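Handing you a structure now.
A single protein chain has been omitted from the complex, and every remaining protein chain is retained in its original position.
Chain lettering (A and B) follows the sequence in which the chains are written, and residue indices restart at 1 in each chain.
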Amino acid sequence: MMCVLKAEDFGLWINGVQILKNVDLCIPEHKITVFIGPSGSGKTSMLRSFNRLNELYNDIKIQGDILFKGVSIFDWDPQELRSKIGMVFQTPNPFPHMSIYENVAFPLKIRGIKDKEEVRERVRWALEEASLWEEVKNRLHEYPGILSGGQKQRLSIARAIVTRPEVLLLDEPTSSIDPANTMIIEKSLIGLKKETTIVLVTHSIPQAKRIGEYFALIYHGKLVTEGTYEEVFVKEKNPIIAMMSES
Amino acid sequence: MLILSIIALLLMFSVQLVLWLKGLPVLLLNGLRILYDIPPLPSSSQPIGGLGPSLIGSLISAGLAMLFASIVSILLAYVSVELQHKRISSVLKLTSTALYGIPTITVSMIVYSTICLHMGRQSILAGALALTIVAIPMEFTYFESIFSSIPLTYKEAGYSMGLSRGQVLKKIALGIGKAGVVSSLVAVFARIMGETAPMLFTIGNNFSSFAFNLFEPSSTVTTLIFAYAASPYKVQVDFAWGASLVLYIIYIVFSLASKLVKEVEL
Partner (left out) sequence: MIKRNLSVFDFFVLASILTIFVFLALTGYVLIYHSAEAIKISGISLFNVKWDQYRGIYGLAIPLLGSLVLTMVSLFFVAIFSIPLAILTNEYVRGRFRRVMETFADVSAGLPTVIYAFIGVAFLSNYLRKFVESPLHNFLGFIPLFSCTPFSGANLFTASIVLSIAMTPFTILLIREAYSMIPKIYIDAAYSLGLFKEEVIFLKLSMIKKAIISSLLFSASRVLTETTIVSLVAGGQFLVSSCLLSPVITIPALIVNNFGYSNIYYGIDEALYFSALILFLISMTLNILGFILYSRWKKSLVV
């Protein structure tokens, strides 16, 4: 099993406080990996470490390493690294000053892809994969403000995948979304795993069980357990999971 | 208390009312030539002439100052907001506040003693430099608050796509904040066009001939008003009323324009 992302004894301090301790984790290729754990356990920080987002607005200290395709992410040029990793945030955030079409086309534009036909093809593909195409195909030049929360999140997903990134990170993407849209999004993600590797943070155990193939339980900044469904939910019967399943 | 308010309001209104009453006749007498002609000679019987050279001086010096100040201020304000967790942010804010606290007459003295003495003369460039020093702190404050109010999540979305800090500034921050940025630029332009003290020792006293060369002395509408106000020639004082009204109108138009912006819906 190829590890597209590999954390090796990874420790993280944000503004002096230790958030992650000694994490050894492998993110398997073309699978949906789910980070589970209670609020504040460090799952989001782990996710944001992968694309080096933490260092933008915080003073951070690192111990250990994270490898992306075998090379330390700290040896990668940060922009190149981030351009190969897509991210979807907890609050849907399509750019308000760009139209729906421009939002999805934007990542292509900044890569210098100028051919209008190609851009249009890829925008359509991305919106289809995100299950949004049918709803917006006649409103592509309107602004995201007209969309509902669930639609905005699907738009954010389209924007994140249009460049066909190798990894797609999602930080609790459906926690503020209604159940109907949540189902649509989960279905899209399952469809997307053939294109890319998906890492998802969620605090919903049912969601984890629905779409996850590989699981990492993070608690108090440490990786408590990782593995497949059988390994984590059936065999181990971890009390933390039991506690979370009840809440 | 009501009496005091009324007195205050009366004073404020009457000042502007008198300006119109005494300035409008001068404007009507001259028509549009007030914008492109040269001022009346002291020996004239009527205040017929124009602000041409001074208006050009005002526009060029303020325009140049805006050019320099805007680039510097946008960059520094953005850095100050993005790197809030580092010390440079507070250093920049402190420096801006310090610059803002320099009395404008002192700015004039400084630019005079460095640029004008070395060049051997007063010039539009020196005036523009003085205005730049005045404009930077104003713009920095505006832009800092604009960039701070852009929700973090949009900037993070930009970075997560592989954009550099400069690209996030250009395509995301300025894109979302464009209304505020434009409004601030117009407002600051209006204010520096109305500055007098920074220009007094720097731009010169050339009211009667047009200067388009940056290294030549010129004047501004404000220095013209200042000079003519104390003039012993009645025609110049009368003309100053017209000049004051022109400056007032320019300022009001720009100020009001800066308020008519449509914000991007977040």
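Simple rule for what comes next: a residue touches a chain if its C-beta (ideal position, glycine included) is under 8 Å from a C-beta of that chain, and two chains touch if they have at least 3 such contacts.
Predicted model only: the values in this text are computed from it and were never measured.
Among A:Glu55, A:Glu166 or A:Glu186, only A:Glu55 touches the chain that is left out of the view.
Of the residues in subunit B, those that touch the hidden partner chain are 1-2, 4-5, 7-9, 11-12, 15-16, 18-19, 22, 71-72, 75-76, 79, 88, 92, 95-99, 101-107, 109-110, 112-114, 133, 136, 164-166, 169, 187, 190-191, 193-197, 200-201, 222, 225-226, 229-230, 237, 240-241, 244, 247-248, 251-252, 255-256, 259.
Throughout what follows, only the chains that are shown with their structure count from here on.
Chain geometry summary: the mean Cα position of subunit A and that of subunit B are 48 Å apart. Across the complex, subunit B is touched by residues 15, 51, 53, 56-59, 79-87, 89, 91, 93, 95-98, 106-107, 110, 143, 145, 156, 159-160, 163 of subunit A. Across the interface of their complex, subunit A is touched by residues 82, 84-86, 151-154, 156-157, 159-164, 167, 171-172, 175-176, 178, 264-266 of subunit B.
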